[in-house]
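Excerpt of the complex: some chains, original placement.
To keep things simple, chains are lettered A and B as they appear, and every chain counts its residues starting from 1.
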C-alpha cells in the first residue's frame, strides 16, 4: 500500500537549484494579529493601532513583521526541516511589502547550497525562501541553513556547494513600504521620545522585563504558524529525547525578544531585515526570557530625511536578568544563559 | 426567593417531541478561526486561505467544519447535558451550507427519544440538534444521545422510545456546498498529490504526529465554544471527582484527530458527515494524542466527476504512537490507549 503521509525530505532528497512550492497558503487576519499579541504582549504601536499606522502612511495597522516571518517560515517546515536536527543560521533576510489583514501568503524555497558532513550521516541544506502575497509581491525573503539527516548513510552526496552570503543586508537595499513617511511620527502614541539620532554604535539597552514561557503558549504560537516540527508538541516522545521535554520553537524566542525590546527600542517600528541569527541554546517551558540589545550601526537611508536604519544585535537570555548584558566570554563562548543572538535592521524616525 | 441560576435539565424534564431553542446565538469571525487554528494546528488549506477556497468555488475560506460543530454543540450543553454523566453517541450528522466569518449560528434541539435505565437513577435522552445561520439555513445537524441523571429516582418515566438511526449517512444525501467545483483543485496548496482514487476500502494511515494537551489549551478551546460542562474547568471540584482532575472535552480530541489527519488525508478537504462516534476513554492534560485512520468506503457522488466521498474511521489514542494501529482486540475490546473512534465522510477531489 502506498504511504499516504509525508515523511519529510532527507538530505539526499534535495537537489541544487530545485524550487519547492510549499503547501497551505495562509490568509492572515486580525484574528492572527490578536492571538499573536496575546502570546507576546508586543507594544509596537504600528501593529496595534490603525490610527498610528495611517500617520506613517500605511493604510491600516500591518501584521507584525515577526508574525509574517513565522507564517512564511511555517510553510517551509514540512518540506525543509521535518528531518532537521537544527536550524544553523539565517542571512540576507529582507522584509518587503507590508502584510495587511486579508492578505494571503505563500512560500517558495530554492535550494542554493548542499554540503554533506564528513560523518556522512547528515548534511547542510541552504535554501532561499520567499514569501509572497496574493499579488505575487514579496513580503519577506531570507536564506536559512539547516542540518538535515540522511535517510541512508551510503547515499551519494552531491558536490558541496556553499553559497556566499552577505555578512549583513546593505542598508540601501532595505525595502521601504510605499507611502511610508515618518515626518508625522507620533511620539506619544509610540511611547518614546527617542528617535534615530538618539542611538549610536555601542549603545546598549537592557530591556528589563522578563517573560516566562508556558507549554500552552509556545505550542499555541507555533501551531498558529502551522510549523509542525515535532519536537515542540510531543511530550510523550520528547520525554525520551535529548532534553527530556518539548523544545520551544526558536522563533518564539525571536518574538519574545522583539516584544521585550519595545522597552527601549520602540522607535524601531519596522523590522526591515535580519542579517543573521543563531539559536544559541534551546528554551523550555518554565524558562524566563530576558533580552538586551546593542546598536551595531546607524545608517542613513538614501534620499530620506524622515527615516534612518539602526543595525541592532539583540541577545535573549534565560533565567538571568539582562542587566549586566550576558554575552560571550573572552574565549568567544556564549554565556550559558544566552538562547538567541540576532542581528537585524530596524527603521526609526529621524528628527525633522 | 426564586432561583436565578440555571440548574440544567434532569431526565424527567425532557418531553418527547419537545423543541428546545438554545440560548446565546454566536457570530463566528476570523478571530474564532485564528484561535481554533492556534489550538489545533490544523493544516487543511480550505480553511487557511481565501485563495484556495475560491479555487474550489467558495466565496472565501469557510470556518472549519469541526469548529462549526463545536459551536452548534456548545449551544446545547446548558439545556441538554449539564446534568449528563456521559455522551453516549452521535449519528446522522450532516454538514450543510458553509459557514463564513460574520455568520451567526443558533441551535435548536428536538427530543426524539427517551429511555429510563433499569436502575431508575438515570435515563438516555436522544436529541436531534440543528444549527442554522442568520438566514435559517442549516449548517449542521446531528443526533446525539446522552446519559442524564434523574432529579428524583421516583419520578415517573415516559414510555421508552428509542429512535431508529441510520448506521451511516447515505453518501448521496451528503450536502455539497453550492458552487463547489473541485476541477481546479490545487495540489500544491493542498499539500498532497493524493486524490479520491488513491484511497480504497482498507487503506490504513498512521498520521504520525502526536500533540500533547495542556489544561490551558483544552479549556480555552472549550470556552471558545461556550460549552460550559463543568468537568472541563474546575480543578477544585474534579480533584475530588472520579478521575481526580479535569476531563478534556471529547470534542477537543475530535479536533486534534481531524487536525492530525491532514498528514495523509489532506485530500479530504470537507467534513461532510459523521456516521457515528464514541469517546472510548477520557483524556487529561499531559496526554499526547495520536491518530490513525482507515478508509471504510469510497463512494461516487451522483452527477459529480470532480468529487467523491471517502468514509473514514479515525481512531485517536493517547500516549502511544499509532504506528501499529491500536484497535479492538479479538474480544472486541478497545485497546486501553484508544480515546476516540469516529466514523465520518469527507469529500475529496477526483482526477479529472
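Everything below uses one rule, namely that a residue touches a chain if its C-beta (ideal position, glycine included) is under 8 Å from a C-beta of that chain, and two chains touch if they have at least 3 such contacts.
Note that the structure is a prediction, hence the values are computed from the model and not measured.
S.K.: Beyond the 2 chains sitting in the coordinates, how many copies does the whole assembly comprise in total?
M.R.: 3
Here is the rule we use: only the chains that are shown with their structure count from here on.
S.K.: Using mean CA coordinates as chain centres, what's the subunit A-subunit B distance in Å?
M.R.: Between these chains, centre-to-centre, one finds 36 Å.
S.K.: Quick check on the complex: what are the subunit A residues that touch subunit B?
M.R.: Touch list, subunit A to subunit B: 1-2, 4-6, 21, 23-27, 29-32, 34-35, 78, 101-102, 104, 106, 134, 214-217, 219-224, 226, 228, 230, 233-237, 246.
S.K.: Name, in rising order, each residue of subunit B that touches subunit A in their complex.
M.R.: 29-35, 37-41, 43, 45, 48-52, 60-61, 101, 188-192, 194, 198-199, 203-212, 214-217, 220, 263-266, 286, 288, 319-321
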